[in-house]
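Of the protein chains in this complex, one is absent; all others appear in place.
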Amino acid sequence: MWSNSSTRPIVDSFERCTDPVALNQWHPLSAVAELRRGVTYQTLLLGEPLGYGIDDAGEPVVWPAKALHLPAGSPLPATPPAGLPTQVSYGYLWTTLGDPQPLFAIPEADEPDRRVLNAATIGIATSAPRAVENFLDMGHFPFVHAGVLGAEPHTEVVDYRVDVVDGEVWATGCRFPQPKAAPGSSASAMTDYTYRVPHPYCTILYKSCPFDESRRDVIGLFLQPMGEEAVRANMLLCVVDPISTDTEIRRFQLGIFSQDKPILENQVPRRLPLSPIAETPIRADKSAIAYRRWLSEMGLTYGVIPAADGAA
Amino acid sequence: MNDEGIAAAPMLDAAFSWFPIASSEDLPFRHTYHTKLLGRELAVWRADDGYVNVWEDRCLHRGVRLSIGLNDGAELKCQYHGWRYASRSAGCTYIPAHPADAPARTICCTTFPVVERYGLVWSGEEPLGDVAQVALFGDEGLTLRPVPIHAPAALVAERLRSYRFRPNPTATGSSGECTVESGDERAVVVTARDGTAEMNVVFFVQPVDARTCVVRGLLVPRPVDDAVVGVLRHHNERMSTLRDEVEEAAAVMPPPPPMQPRVRAPAPVAEPTHTPADTRTAPLRVVVARKWATADGIAGFELESIGERLPAFQPGAHIDVHLPNGLVRQYSLTNGPGDVVRYRIGVKLEPDSRGGSKALHESIREGDVLAISEPRNNFPLRRDRATTILIAGGIGVTPLIAMAQALGHAQLDFRLHYFAQSPAHLAFPEVLDLLGERVVRHLGLGPTETGQRLQEILAERRPSSQVYVCGPGSMLGATRQMAAELGWPDDAVHFEYFKNTTVVDDSSAFDVELARSALHLRVPAGTTILEVLAEHGVIVASSCQQGACGTCLVSVLDGVPDHQDVYLNDAEKQRNDRMLVCVSRAKSPRLVLDV
Partner (left out) sequence: MIKLYDFELSVNCYKARLLMSLLDVAFELVPVDFYPGWEHKTEEFKRINPLGHIPVLDDDGFVLWDAHAILVYLATRYDTSRQWYPVDDPQLLGRTASWMLFAEGTTNTASAARLHVNLGYDFEIESVRAGAHRLFRYLDEHLWFTEREGRCWVCPGDHPTIADIALFPDVALAPEGGIDLLDYPALRRWCDRIKRLPRFVVMGGIFPASPGR
């Protein structure tokens, strides 16, 4: 009865996706560590209701709910009908509704002294590309993450380099002065960043590690597109930090995340407009400009507003 | 009240009508109010000077709602990237990610007309005529508590005809005798009489979207002060009952189709709003609203727009003033943030004047009309430094006065050092007084003493501080040299004046041939291809005008472009087959464009 009053309805069912680009991708469903074995969970992927879980042998199982509807919490079926492809990578259960290429690699995740953990999984009422674009953006640090990732009046975004390498968008040479770049940092520092977008709905950040100058912390943002305008955001941490507890590391990242969330939920429209004149890009937005063009060129339509002529 | 209570305006398309969108008290000091009209979200805020801004609820940069933004009394600041938009014009005044650049004039939020009357704020898409006239009682009414109702406006207006109330709620007894005096979809007048007491309620219905509206009531005449809260509660009770009934009725009706906000002129700017630097076009007509002697030999002018409101400006901006004798002179705006109704300039009478300052001093009078350019800013103020030292010599104080006010408003640390002959030579003393102790006056010094004083000022160099200097050439030279000797980095000392300071190198001059238009044009240094094309009537759509958005991409048929944009990637730049004509130029003497 109240849905008419809300400018931000967060609905629980969505139009199913017909975009082959989005269908032919691997998508994350959940951090494996958060799943109890042998139990059915439910979710939505690209508007499609799914059942999923980890069986008693530790193997992931995913199936479309239209083939077998089980309430959440019921025992996991051994061999559900129309089971979907699965893989467990970086601590997450991934699946696909199409015929995807192999999932992108993060070689750092295999280094033995890295802490690899799921920092958070949070629902956000926005499209996956809006969330990716926010992740690539340094200009908002002093305003949205004041006192942590930036501080006024130090607001300048100095020039950096953007390239498309092997089908991925890379932004390199990014630098920003930060009061507290990581849970382990105490003093303000100029922090170096490299951003990478290997997947339309996934992005990875490499930033200066406060504990080891020669290495970089890796933070991944993997969006599960529940619908075009609703995602679950999974944050992977893959860091060199011998001191902080998991709780401290997660608290730091969750704090950052919780500051971005209301911004993302106040962006209009929620889908990312790909027309270069729909919004007002500035030089600081080079990486976002490249990301939007890259999405246009791959022909993605799910979670975006394509440019009128279909090209950037 | 009779039928004349509401002027019988013909029913217009909703897009051409005025609607109340807020009560005046919804806009308290430095608040940002959020509402919706006809399906469009609006950010509404009152500047400290009382002006009410009604804007489309989206920051132009990334679409974040401005209704969550910060109202600082003069500007609205977006929460996402700190972009600032000026009251009235809604023009962007500052982009913190690029503190050294003046934002393009094309970056301007969509604004809607506004009128404040009867304790209500009125707006509309493109309203025609005047707001509804509530006759007889003028402004003497009492605004009731606005009541949002989840039902279509037409249904609510219909139900309002059966609204009943007591003219004097403190008296016991019946509702008195109520009659509907007039009413249509937009407004309903209900009159209650009880013996000699008579009271009218005028209801206006704000269509929020297809399924929601807000009823805004106005009670006339205004009850005595002691009775006000009781009367307000009485009406709120009656309205709540009505709301519950209408909502119940609406809940079982088929939902109306959603309202699509009217599509307004989109962002791409097809006309050359960016005035070429060396074609002296003067798009604005202003009237001299005030002329006065602000100091010995310096006249102050306040220029008020005729018609359109004045465009936004940033500290450091100047305007071209076109004089009746054909001369064109540049003058810096001295206005602080929020002071946006009149441009204020200071003009020094130059003894060797060729007629510019002489004309302004001697011939121009209050009430005269002048042609001016839109403000341009070649001296942008960086606001990303902890401390700013402003050094003014004589009339050079004018841009620095604007900067000092902006820094003060933003609560950033600064000092304004003002060198002048005597107290009588200090321009705009009333502004200097407001700036208080942060103004340091250096009076009657000879060249040597001035040098010593400059040396002392510049010796106080701290990291994250910067210097802006404006004054006679000798002072600029001395400051530049001393600053270098004292170890100030180049990028912390700003001398530039009437000269482009962006990273774009526009020093080349070359020819362009337009294949499709069969034109051969010369692009001189300091002018962009886009501007030259516009001068010759060849319009290429452009938007950001800083080589970021890709709107002005054109194909290159021959020649080697000098790419200065960030839109094309390296490989595309190497292909040399396309370019952005807003910033990029030519390495070859000639370019052939497919235009």
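To keep things simple, chains are lettered A and B as they appear, and every chain counts its residues starting from 1.
Rule of thumb we're sticking to: a contact is a pair of C-beta atoms (placed from the backbone, for glycine too) under 8 Å apart; a residue touches a chain by one contact, two chains touch by 3 or more.
Predicted model, so just to flag it, every value in this text is computed and none were measured.
Colleague: Tell me which of A:17, A:46 or A:125 is the one touching the absent chain.
Modeller: A:125
Colleague: In the full complex, which of B:232, B:295, B:360 or B:529 touches the chain missing from this view?
Modeller: Of all options in B:232, B:295, B:360 or B:529, contact with the hidden chain holds for B:232.
Colleague: Which listed residue, B:72, B:101, B:320 or B:374, touches the chain dropped from view?
Modeller: B:72
Colleague: What subunit A residues would touch the chain not displayed?
Modeller: Within subunit A, the residues touching the omitted chain are 1-3, 5-10, 12, 31, 33-34, 72, 118-123, 125, 232, 246-248, 250-251, 254-259, 261-262, 265.
Colleague: Against the chain that's been left off, what residues of subunit B make contact? List them.
Modeller: The list for subunit B reads 22, 25-26, 28-31, 33-36, 68, 70-73, 77, 79, 145-146, 148, 208, 228-229, 232-233, 236, 240.
Operating definition for what follows: only the chains that are shown with their structure count from here on.
Colleague: When the centre of a chain is set as the mean of its C-alpha atoms, what distance in Å lies between subunit A and subunit B?
Modeller: About 36 Å, centre to centre.
Colleague: Given the complex with subunit B, which residues does subunit A contribute to the contact?
Modeller: 1-2, 4-5, 7, 133, 139-140, 142-144, 152-157, 162-164, 262-263, 266-269, 273, 276-286, 289-290, 312
Colleague: Over in the complex, which subunit B residues touch subunit A? Could you list them?
Modeller: Subunit B residues touching subunit A: 36, 41, 57-58, 60-65, 68, 79-82, 95-100, 107, 148, 150, 209, 211-212, 251, 255, 266-268, 383-386, 412, 464, 541, 543-544, 546-551, 566-567, 569-570.
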